[in-house]
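Showing chain A:
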Amino acid sequence: MMCSTRWAWLGMLLVACGDPETRDLRQAVRLEPREALSGDSAAGFARALEPRSFVFPEDHGPHPEFRTEWWYVTGNLYGSDRRRFGYQLTIFRNALGAEAPKRRSAWATRDVWFAHFAVTDVEGGAMHGFERFSRPALGLAGATAAPFRVWLEDWEIAAVDTDEGFRKLRVRARQGDVALDLDLRVDREPVLQGEQGLSRKSAEPGNASYYYSYPRIPSRGTVTIGETEVEVTGETWLDREWSTSALASDQVGWDWFALQLEDGRELMYYQMRKDDGTADAASAGIVASADGSVEHLGADEFELDVLETWGSPRHAEYPSAWSLRVPTLEIELAVRPVLADQEHDFLVRYWEGAVDVTGPDGVRGHGYVELTGYEPDDAPR
Partner candidate 1 sequence: MSMLTRISRRTYARHPGQTILSVVGIALGVAVVLAIDLTTASAERAFESAVDSVGGRATHEIVGGAGEIEESIYARLRIEQGLRTMAPVVRGEVEAQVENAEQPAGVFTLYGIDPFAEAPLRSYFAFGTRETGSEFDLSEFLMGPGAFAVTERVGRRLGWAVGDRVVVEAQGYRSELELVALLQPSDPVAERGLDRILLTDIATAQEALGKVGRIDRIDVRLDEPARVEAMRARLPAGVELRPLADRRETLGELTRAFSLNLQALSLLTLLVGAFLIFNTVSFTVVRRRRAFGVLRALGATRSQVFRMVLLEAVLLGAVGTGLGIALGYGLAHGLLGIVTRTIEDHYFTVSVSSVPFSGADLAFAAALGFAVCVVAALAPAWDATRVPPREVLLQTPLETKWRRWTARGLVLAIALVGVGAVVLSTSVGLTAAYTGLFTILFGAACITPAVCRVVAGAVRPLCRVILGTLGVHAARSATSSLSRTAVATAALMLAVATTVGLGSMISSFRGTVDRWLQFTLVADVFVSPPVSVAERFRVRIDPEVSARIPEVEGVARAAAYRRFEVAGRAGGTDLPVVQCVSILGFEHVADVFEPVQGERAEILERALEGATVLVSEPFAHKHGLVVGDRFELRTPRGLEPFEIGGVFYDYASERGFVVVPRPLFEQHFDPIGISAYALFADVGVDPDELASRVEAAGGITQRLTARSSRGLREASLEVFDRTFQVTAALRLLCVVVAFLGIWSALSSLQLERKQEVGVLRAIGATRRQVVTWITTRTTILGLAAGLFALPVGAAVGWILVHVINRRSFGWSLLSFDVPIAVMVEALVLATAASLLASVPLAMRFARAKVPEALRES
Partner candidate 2 sequence: MTQSSDLVTLEGVGHSFREGDARRVVLHGVDASVARGELVAVLGRSGSGKSTLLNLVGGLDAPEEGRILVAGQDLARLGDTARSEFRRRHIGFVFQFFHLLPTLTVFENVLLPSELDSRDAGEHARELLDRVGMSDRADAFPDVLSGGEQQRVALARAIAHRPELLLADEPTGNLDEAGAAVVLDLLVELGREHGCTVIMATHSRDAASRCERVVRIEHGRLVEAGVTVG
C-alpha cells in the first residue's frame, strides 16, 4: 500500500505512545537512515526495477533483501444491529542497514518492526488508534511465509491452519480495552498492482515497489470496545508491498482510496501530491470487477475533486469530502468519511479512516482513505 512508503522512508518515530510528556520529543527521535532518499542508502538492498513473477506462499512472507515492507489490512465491519466499525492493522518492517549484524546478543537487529492498529467506532463517535515498535528478537515481532504469520507481540495476521494456507487468516489485535478478532476468508487471487505487480512511485527507475492486493475479503469476528464485545461481519482490503526506495524529492504526500462497491467492483486510486499542489504523473489505480478482471488506470484517467475540508484539532487541514470520477468507466462517486476525526495522532500524524461511498446511479459502497502530508511543518506536537 502506497501510504506506507513515507513511514518507511522518511522516518519512523520511536517513542510510541501518545503520552503528552514525550509528545514534543517524538518527531526528533527518528529512525532515519542517513541520506535515505539518495541512491547510496539503497546500497546492499535489492531494488524494484522490473516486474517479477510472484511465488506464493513465499511472497506472503518477508523479503529481507528489500529495505522495507508491510502487511496492511483495513476494513468496514457491521454489528448485528448494523453498528458500524472501521478497522486498520498495519505491520511494517524497516531495515536500518543491508547487512545483518553478526553479534552474540539475540537483541541485536538490523530490522525495526512497527505496527498501527485502529478501530473506528461510528456510533461511539471515536477512533481508537495505537502504535507499537519492536525488534525481531525473542519472538517479539516477525513474519513467516509458511505457515503464514506476521506479528508484533500480540498483534498478528496469521494463517489459521497450515492446510488452508493464505485462504483462511485470522487478524488479532488488542490494546487496553480495544480488541479485534477477525476471521478472513480469502476467496480470490491477488490483484497485481501497476505493471504486473511493479508499482512505480515516481519517474526515477527503482523508485517503485512490488505491490499486490486482495481488494475484498469477507470478514467475520468480534470487535471489543470497553466492556462491550460486538459480533461483526464485513469486508477487508489487504495490501502487501515491499520496496527499497520510492518517493521523489518533490512529492509531499498522497491521497489513497480503496473502495468496495456493492455492485461487486473495487476501486483503488493513489494520487501522489507534489509540492506545487498538483498530482504526480506517477499516480495510478485500478478498478477490479467481481469476475476477477482488472483495469489498470493511469493518473489522467481519474478526476478527483475536494468538496469539503476538515480542520483537525491538531492543526492540519484535511480534505473531508470528494468527488471521484473515472469518466472512461462512467464511474462517479461521492466519498465521505464515516467520522471526521480519524486522524492518527502517532509519531507521524496522518489521517486514515473508513468512508462511505455513494453514486448518482444509486450504487453504494464503503472503503478506506489515507491522507498524508497535510500536517504543516510548524505544527505543534
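Throughout what follows, a residue touches a chain if its C-beta (ideal position, glycine included) is under 8 Å from a C-beta of that chain, and two chains touch if they have at least 3 such contacts; residues count from 1.
Here is how the candidates were picked: all candidates are chains of the complex that A comes from, given by their letters.
Note that the coordinates shown come from a computational prediction; the quantities given were computed from them, not determined experimentally.
Asks: With chain A shown on its own, which candidate in 1 or 2 touches it within the complex?
Replies: The single touching candidate among 1 or 2 is 1.
Asks: For chain A, which residues are in contact with candidate 1 within the complex?
Replies: 14-17, 19, 21-22, 24-34, 96-97, 101, 103-110, 112, 132-135, 137-140, 153-154, 174-175, 381
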